[in-house]
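Got a structure for you, questions after.
Only one protein chain is missing; all other protein chains are in place.
A and B label the chains in the order they appear, each numbered from 1.
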Amino acid sequence: MTATLLFVQVLNGLQFGLILFLIAAGLTLVFGVMDFINLAHGVQYMVGAYLVAAFSAWTGSFGWALLLALPTALAFGLLLEALIFRHLYDRDHLDQVLATFGVILFLNQGVKFVWGAAPLSVPVPELLAGSVEIASGLLYPVYRLAIIAAGLAVAAVLYVLVNHTRVGMLVRAGASNAPMVSALGVNIQRLFMVVFGFGAMLAGFAGAMVAPILSVEPGMGDNILILAFVVIVIGGIGSIRGAFLAALLIGLVDTVGRTFAPNLLRLVLDPAAASQTGRAVAPMLIYIFMAAVLFFRPSGLFPVKR
Amino acid sequence: MTELVETSSAPALSLGRRLEIVPIVLFAAFAAAPLLAMLSGAEGYVLSLLTRVMIFGIAAMSLDLILGYGALVSFGHAAFFGLGGYAVGILASHGIEEALIQVPVALAASALFALVTGAISLRTKGVYFIMITLAFGQMLYFLATSLAAYGGDDGMTLASRSLLAGSTALENDFALYGFCLLCLFGVYAFSRSLVVSRFGRVLRGTRENALRMEAIGFEPFRYQLTAYVISGMMAGLAGCLLANQAEFVSPAFMTWQRSGELIFMVVLGGLGSLHGAIIGAAAFLLLEEFLPEILHMTSFFLAEETRSHLAENWKMVFGPLLILIVLFVRGGIMGLLRRPRHG
């Protein structure tokens, strides 16, 4: 019983971790390459979810909706970059935090304005509906498995892009020394745009993927944004590999911790106190984890050499 | 030689004196406001709004102390708001309603939290510091949501305001207003003294060039941590007051958005001037309060339905306004006040 429960929770944790990775990947690149704190990255996730909700209501097909939502999310990211973020690159972190905070306020209200305050729901695509028996007597929703597969696929593509292409090389070089890259004659402005648009699209993709299993509502990007920040800080800012491992760690710690913290505490406390404390401690686990990591490694697990 | 020494900070002082008028007007306005409130006919509303302004002024000022004078961007300052609020709420729910007990407990809790989290956070620099303070803030937020005995997500309503030395004086809105004004003034006076003191000078020096400070024999960490603890205690005091003003505490006291708002208040008012933070808090809260009406009024040329729609979605104006302020109003409101004088 506990073993199968653990297995399901690990799968859930993996799925959550991969979604976190999709968001954190863009964030860590934007952060690493441009030294730019983008609090508005979370709303791009939200926008992705809303886009897929709107398009799937319009086309009646999740596949088409996803196909339409991705370029739209990309275009939207580029629009924000050109309108606002571009003017913030040479400002200090404080200004960046505030201006992108303004973007959050605007967009959270903006989606309310367009789609109303009530949560929207997106049906799970028929092809991926239902459950599959992954072990004897253990059913797991196909769609969640699809998220895991998609997340892993994107991670693999990202790995190839970053490590084996020219743009990827520039991005890696930019993360460790941006002035040097621009001194070499690379159009840094355009590199920034590419990275930014790509990051926005990844966040949008994450939002689109979770739309069928979560409710699509204003502010849905806010808390996941904080988690994504936790991920990139633990992983080491600018490191895709760090973001990947940290995202999986956070996903597992959070999901498995919520289920098993009370059980573990039962070893040392009486059941009532254990479940009380467990419920209190579980949501704090990842933050405790982060504080512990930063205490021992103030620049994260995989610091990018500067 | 001696003369030179005595006039040492003359240029700074004369500029300072010219700007002294701002805090004097500010506190005079707060002192006079209750009278105007009585005349306005909506005294309850005016008083409660201004009380909130003063409370957020204390919190913003406490943040300015480390942000403006120490360049420490704490993105978890609302946590202290929550600590102060919950200290009042939890003690009250156990029958301890005396402010003379609640406030010291709140201050002690804030100091302890600041000491522990500050000691860890200050090991990191720059972006990592912003993020780790944010994480500690979130930690406390989730702790509060899980306190089922104290209302969990929903928070808890206080049966009554705190007792002050056994009396129920604070139940009166005017008395609470006066008490908050007193706290605001006390915190302001202490902060003013602190930033020019020996300690404050080390803190400001560390902001400008930490390496130089080490090279003359100061350990920046000790001074930054002390400032962080003092700042946390001030914000904790603001939390106590907010709980009394709202007669309610909830995890919403310490969302990360609230921390962001506090930073915005400080920047809006102008970093590193203390009273700028109070002005920033006032501007922010009044804007938040009146922007819907202002939008409704200024859009008189539109159809009524559009106008009310616009007022309802005032945040869509507020957000861009924030961005524009960051992009174009450098130095905040105090910067605007200062500029013409410099010529």
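To be clear about the criterion, a contact is a pair of C-beta atoms (placed from the backbone, for glycine too) under 8 Å apart; a residue touches a chain by one contact, two chains touch by 3 or more.
Here is the rule we use: contacts and distances are computed from a predicted model.
Considering only "Pyruvate dehydrogenase E1 component alpha subunit", "Urease accessory protein UreF", "NADH-quinone oxidoreductase subunit N" or "ATP-binding cassette domain-containing protein", the record for the omitted chain gives "ATP-binding cassette domain-containing protein", by its UniProt protein name. Within the full complex, the chain left out of the display is in contact with B.
Per the touch definition above, the residue from B:F80, B:Y223 or B:F264 contacting the chain not shown is B:Y223. Among B:L100, B:A148, B:L182 or B:V196, only B:V196 touches the chain that is left out of the view.
Hidden from this view is one chain, which touches chain B at 1-2, 4-12, 190, 193-194, 196-202, 204-205, 208-209, 211-219, 223, 226.
In this text, only the chains that are shown with their structure count from here on.
Once the centre of each chain is set as its mean CA position, chain A and chain B turn out to be 32 Å apart. Those residues of chain B that touch chain A in the complex are listed here as 67, 73, 75, 117, 120, 123-128, 130-132, 134-136, 138-139, 142-143, 145-148, 256-257, 260, 263-264, 267, 313, 315-316, 318-323, 326-327. Chain contact summary for the complex, chain A toward chain B: residues 31, 37, 39, 84, 87-88, 91, 93-95, 97-99, 101-110, 112-113, 222, 226, 229-230, 233, 237, 276, 279-280, 282-284, 287-288, 290-291, 294-295, 298-300.
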